[in-house]
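Note that one protein chain is taken out, while the other chains of the complex remain in position.
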Amino acid sequence: MIAALSTRGTSTGGPKEAPPPYRLVSMEGKASRSTVWVSGVPFGPGAVTLVAGPCSVETPEQTLQAAMMAQAGGATLLRGGAFKPRSSPYSFHGLGEQGLKILAEVRAVTGLPIVTEVLDASDLDLVSSYADMLQVGTRNAQNVALLRAVGRAGLPVLLKRGMGCTVEEWLLAAEFIAHHGNERIVLCERGIRTFESATRCTLDISAVPLAQSLSRLPVVVDPSHSCGKRELVLPLTRAAIAAGADGVMVDVHPDPESALCDGRQALTGDDLTELATSVSRLAAATGRVVTRPRPREEHRVAG
Amino acid sequence: MIAALSTRGTSTGGPKEAPPPYRLVSMEGKASRSTVWVSGVPFGPGAVTLVAGPCSVETPEQTLQAAMMAQAGGATLLRGGAFKPRSSPYSFHGLGEQGLKILAEVRAVTGLPIVTEVLDASDLDLVSSYADMLQVGTRNAQNVALLRAVGRAGLPVLLKRGMGCTVEEWLLAAEFIAHHGNERIVLCERGIRTFESATRCTLDISAVPLAQSLSRLPVVVDPSHSCGKRELVLPLTRAAIAAGADGVMVDVHPDPESALCDGRQALTGDDLTELATSVSRLAAATGRVVTRPRPREEHRVAG
Amino acid sequence: MIAALSTRGTSTGGPKEAPPPYRLVSMEGKASRSTVWVSGVPFGPGAVTLVAGPCSVETPEQTLQAAMMAQAGGATLLRGGAFKPRSSPYSFHGLGEQGLKILAEVRAVTGLPIVTEVLDASDLDLVSSYADMLQVGTRNAQNVALLRAVGRAGLPVLLKRGMGCTVEEWLLAAEFIAHHGNERIVLCERGIRTFESATRCTLDISAVPLAQSLSRLPVVVDPSHSCGKRELVLPLTRAAIAAGADGVMVDVHPDPESALCDGRQALTGDDLTELATSVSRLAAATGRVVTRPRPREEHRVAG
Partner (left out) sequence: MIAALSTRGTSTGGPKEAPPPYRLVSMEGKASRSTVWVSGVPFGPGAVTLVAGPCSVETPEQTLQAAMMAQAGGATLLRGGAFKPRSSPYSFHGLGEQGLKILAEVRAVTGLPIVTEVLDASDLDLVSSYADMLQVGTRNAQNVALLRAVGRAGLPVLLKRGMGCTVEEWLLAAEFIAHHGNERIVLCERGIRTFESATRCTLDISAVPLAQSLSRLPVVVDPSHSCGKRELVLPLTRAAIAAGADGVMVDVHPDPESALCDGRQALTGDDLTELATSVSRLAAATGRVVTRPRPREEHRVAG
């Protein structure tokens, strides 16, 4: 399978294709796909890992409630934005360091490690002092300075695909990170820009098996940001797991109607329970197990 | 779920949205989604139906072998093109009536009912005299004259989404058929045109649950034409079933390398066996059963 | 210039590219681009031809007024839809033969030859008995049966690009027509489907010089349907002429607010006068002349 796939179109090409330009993250010459560990939580072959949490950290109460919902629903990693990249300067841009502190407190209570976005190389030390995993967002998917910086940071990275980027460009963005010293990268498909306007973006489900065969990196899916509609998050999660994704990341909120960001796509606790049941079934149907919480003492303590 | 979804973007809109413009095929005011029967084969809630066959009918031997592979792999409906719409006038355009005769002979041997494409209203009587189900292809997804004609024909219709059409336009195409008298329509998602060139088109997996909630019509997926790569057909089939698709349609060929059309995406018999196992597991994981072959005497005899 | 261009991506490719698959309409081996004559009106090198008229024929009065506006604005060919392909079965679909009769009466009064759309091979004799030029619309850009039929008809053809079709597929659609006997084809760029939703489609202005260097056929632009906004029609017309288009086709309506189809993009008489001034200036700036009306007796009399 691997040999036949390529990001270079569907032609059979000439006698021999050139090696892929993303040599470090490529599958070529590797025995098997990688597992990336995030404070005891694995992403990789054999496991299906659920990441959940609020789109934005708003208050300690909202974040803790969302985290407890996430945990009750089987999530083993907490997502939450303290630095939010938004399209408008007048939108809510996150609480910054105050948000990071809230995340750390919630981690202390729940034991869930944290993935949170870093927007700029200058924030990297600050964010790294709180986070278990750094997220590079879709708007920064080709921000070379940031990619280099997270390559030099010591933490694992969740790399979202740019909404205007090809699979090849996504793998090359990962290669930037790897080239600067960090191969602990989890790829995250989150939908691309297309002419279809019924959904916010178009989840490119084919990118999951494609990236998994071209690259040795784990691949997860963010159905919430792909579609922008709560009602589609469950079927898209099922599709992602069935396609072979190594996990999914979903938005949850204790009160979606009042969310400061993207409430329209946030799951409630009941939604998440239903989703967790589906994830278990689909993981079993594809020969994998859902990642279970680790004993508390293994969790990293926030800096 | 149904009330909240719309093809009109992701905004919550004003106080009340207008009724959808595809009123006959809409879910609004209906108790449940429809089941469409094709010579004893169901498409609809509770069932997962596998359609397989050669992209093009080339010879009696190739068609029979492909049909037996399809049947051995669990397919209950045979696909096969006698009239092929191609982008170039110099490509193979199918055997025409001779191809229809071969399909009928293969149906007589295998008992598999036939779905085959009709390209023009003037061919409708001819194709209808052989087919169990008419296919309207992606290039004719907005060919109004053909949509009206198949609306007046007595056979069920497999309506592919136009590769440049929104979900709303796809449902409106179905509405044309329904408006002219025929509500036995199965929608088929087959990928849309996007900037990603690693796959032939981009399978819009979100369109499956979206169309199912907006419309009462069954929705199937054609992973073969979506991606154009054999290696992706299996994971995309799993994704389609997990997303809730009422079936999948795949290309098979006894000798893909020699296929006159789209051999690059055709499954072999072994591939199809593996796919059938996956389909069974995924159907079970989503609370459905795979459609089983009907006893031979129930099959329609070709005209 | 010609040798370096290709529809096959931006790579320099291997030692030698294969000849284009659209051999009849290709520039390869031809001394110069073609001029297509429509009842005395030229499309081709050296001339800039303005086509204008109502999107749909609604009444004799509206059509005559629109035609007189078109003529006063310098148009030498009248557009007007009698058979309208619409996305919804509940939209206005044109007056059919009654619309063709109105167009013929308006031609008798104004002397303007007529281009009008044909939707289906079965309507071809009827439409051909009234029209000076047949239009194949964007929704039928890959309707192979129709392309073959207009290839066998004796009239020149205005071939719109499919909104989901590449330049190569557009040229291949033209090749279908040429292959069936008719090389009197004018290509019409009318916008493609993209993620940008501020305009109805995205005018692919690069397709104009690209198609002109790859093919010997004239290329015109329909700015009205590309953008769907009256205010953009004038700057897009200027851009089209400057890019080298052999003409433009625009919607005009005596009362855009009451139009049964696409009134939002229709020009008024004053708009068209302003546009005609721009067209003259741009034609001069690019070394060409605007096509002038022919003496009345040369016009074809309707059948």
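Every chain is named by a letter (A, B and C) in the order it is written, and numbering of its residues begins at 1.
Methods note: a contact is a pair of C-beta atoms (placed from the backbone, for glycine too) under 8 Å apart; a residue touches a chain by one contact, two chains touch by 3 or more.
All values derive from a computational prediction rather than experimental measurement.
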item	value
Touching the absent chain when the full complex is considered, from C:228, C:269 or C:293	C:228
Hidden-chain contact residue, picked from the options B:84, B:160 or B:193	B:193
Residue of A:39, A:62 or A:140 in touch with the missing chain, whole complex considered	A:140
Touching residues (missing chain, whole complex) on chain C	1, 4-10, 12, 164, 166-168, 192-200, 202-210, 213, 226-232, 235-236, 238-244, 264, 281-282, 284-286
Hidden partner interface residues of chain A, rising order	21-22, 85-90, 93, 119-123, 139-140, 142-146, 162-165, 168-169, 172-173, 175-176, 179-180, 192-193
Contact set of chain B toward the excluded chain (per top definition)	14, 193-195, 197
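The rule is simple: only the chains that are shown with their structure count from here on.
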item	value
Length of the line joining the C-alpha centres of chain A and chain C, rounded to whole Å	47
Between chain C and chain B, distance of the C-alpha-averaged centres to the nearest whole Å	34
Multi-chain contact residues (two or more partners), chain B	164, 168, 192-193
